[in-house]
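The complex appears here minus one protein chain, its other protein chains still in place.
Chains: A, B and C, in written order; residue numbering restarts at 1 for each.
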Amino acid sequence: MNRTRIRVRYPETDRMGIVHHTHYWVWFEVGRTELMREIGCPYDRVEERHGLYFPVIALGGRYRASARYDDVVSVATQLTAFGGPRMRFEYEARCDERDEVLATGFTEHAVTGRDHRPRRLPRELVELLRGEGDVK
Amino acid sequence: MNRTRIRVRYPETDRMGIVHHTHYWVWFEVGRTELMREIGCPYDRVEERHGLYFPVIALGGRYRASARYDDVVSVATQLTAFGGPRMRFEYEARCDERDEVLATGFTEHAVTGRDHRPRRLPRELVELLRGEGDVK
Amino acid sequence: MNRTRIRVRYPETDRMGIVHHTHYWVWFEVGRTELMREIGCPYDRVEERHGLYFPVIALGGRYRASARYDDVVSVATQLTAFGGPRMRFEYEARCDERDEVLATGFTEHAVTGRDHRPRRLPRELVELLRGEGDVK
Partner (left out) sequence: MNRTRIRVRYPETDRMGIVHHTHYWVWFEVGRTELMREIGCPYDRVEERHGLYFPVIALGGRYRASARYDDVVSVATQLTAFGGPRMRFEYEARCDERDEVLATGFTEHAVTGRDHRPRRLPRELVELLRGEGDVK
């Protein structure tokens, strides 16, 4: 499980005065990037060395409270499933200062090559991912 | 049901060469805006005249094929449920040129006042929404 | 000179209630895309057939009035200089409904190959661009 703190940027707000719902998915991707780095396979290298991509094939989430400009949002990211050509991550975004859950969600990813065709995860990555205790 | 065409903008692509998954939710919001305009209650006016907001409280979707720079994406938007302080919209994004479904999804919305507290839809809006034949 | 109409999207607003200054540069890029299409060399094809890129190397602009959610913004785009490995475009964004200039600006572009090194514009493109009467 990775926990990353992200400060809300001004253009992430909309005229309702709160963060627009799309930006949580950008923050969740930041969480995913940091989780991958933490377990020793930075996503940058996955793309460049292994020629693999993890495009999002499904996502879903619930919004429970509003984030505001300059809030520090704490994103918890877990890898909850992987195997064959699929991966699943789950997320929780909290505002620690107000002790509030802001949003929860998941993303599912294919594993593909540069040609956008399914590929299996190489053994080297499987072992790094398996070390991530949260995987069921 | 509203159908709106949107041309993919360059910064909506990412280094995978395809549209980043977040932008579909912006396009779906464009579809929602056009549906509301079509049934006679532009969302702009909902906020300004009625003092109502429809914040997203849940969403989910599947990605089936990739949109690319300069593609024309056709977004079909339906209002599929409303009542009390809730609304649900469903979406399909297609690339007509390649005869492909790109993504499908839904959003659920609260109905709130400026104070972010739940409000019922006023009768005037309920009648306009009811006229939208797709509501179950 | 190309004129393109763009409707302001909700997430383009910020908590000041107006469009955030970054989005004008996305609209100006839409104008550039439409100008290139109009003169017969869609930018998509420039990248894919000619292997050329026009990365932005400088930009500047002034903001005169605020655009708001759901406004229709009219973007006028001119190619004002090209030659060797450089191009310059100038832009004006107006709100016709309020008869207001919203913003003006320019972008300067390099012409590079896939390797990010400078390239000259091929004769075929130069002739199409020269046909664009606004070039000084």
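Just so we're on the same page, contacts are C-beta pairs under 8 Å (C-beta built on N, C-alpha and C of every residue); 3 or more make two chains touch, one makes a residue touch a chain.
Since we're looking at a predicted model, the values are computed, not measured.
Across the entire complex, the residue among C:57, C:72, C:101 or C:126 in touch with the chain not shown is C:57.
Mapped onto chain A, the footprint of the missing chain covers residues 7, 9-11, 26, 29-30, 33, 42-44, 69-70. Contact residues of chain B toward the unshown chain are 10-11, 13-18, 20, 22, 69.
What chain C contributes to its contact with the hidden chain is residues 16, 18, 21-23, 25-26, 53, 55-63, 66, 116.
We take it that only the chains that are shown with their structure count from here on.
Taking shared numbers over all numbers used, the chain A to chain B interface scores over half, which places it in the same class. In this assembly, the chain whose C-alpha centre lies farthest from chain A is C. When the CA atoms of chain A are superposed on chain C, the rotation angle comes to 180 degrees, reported as a multiple of 5. Centre-to-centre separation between chain B and chain C, using Cα means, comes to 28 Å. In this assembly, the C-alpha centroid of chain A lies 33 Å from the C-alpha centroid of chain C.
For the pair chain A and chain B, the distance between C-alpha centroids works out to 24 Å.
Shared contact sites, meaning residues of chain A that touch two or more other chains, fall at 16, 18, 22.
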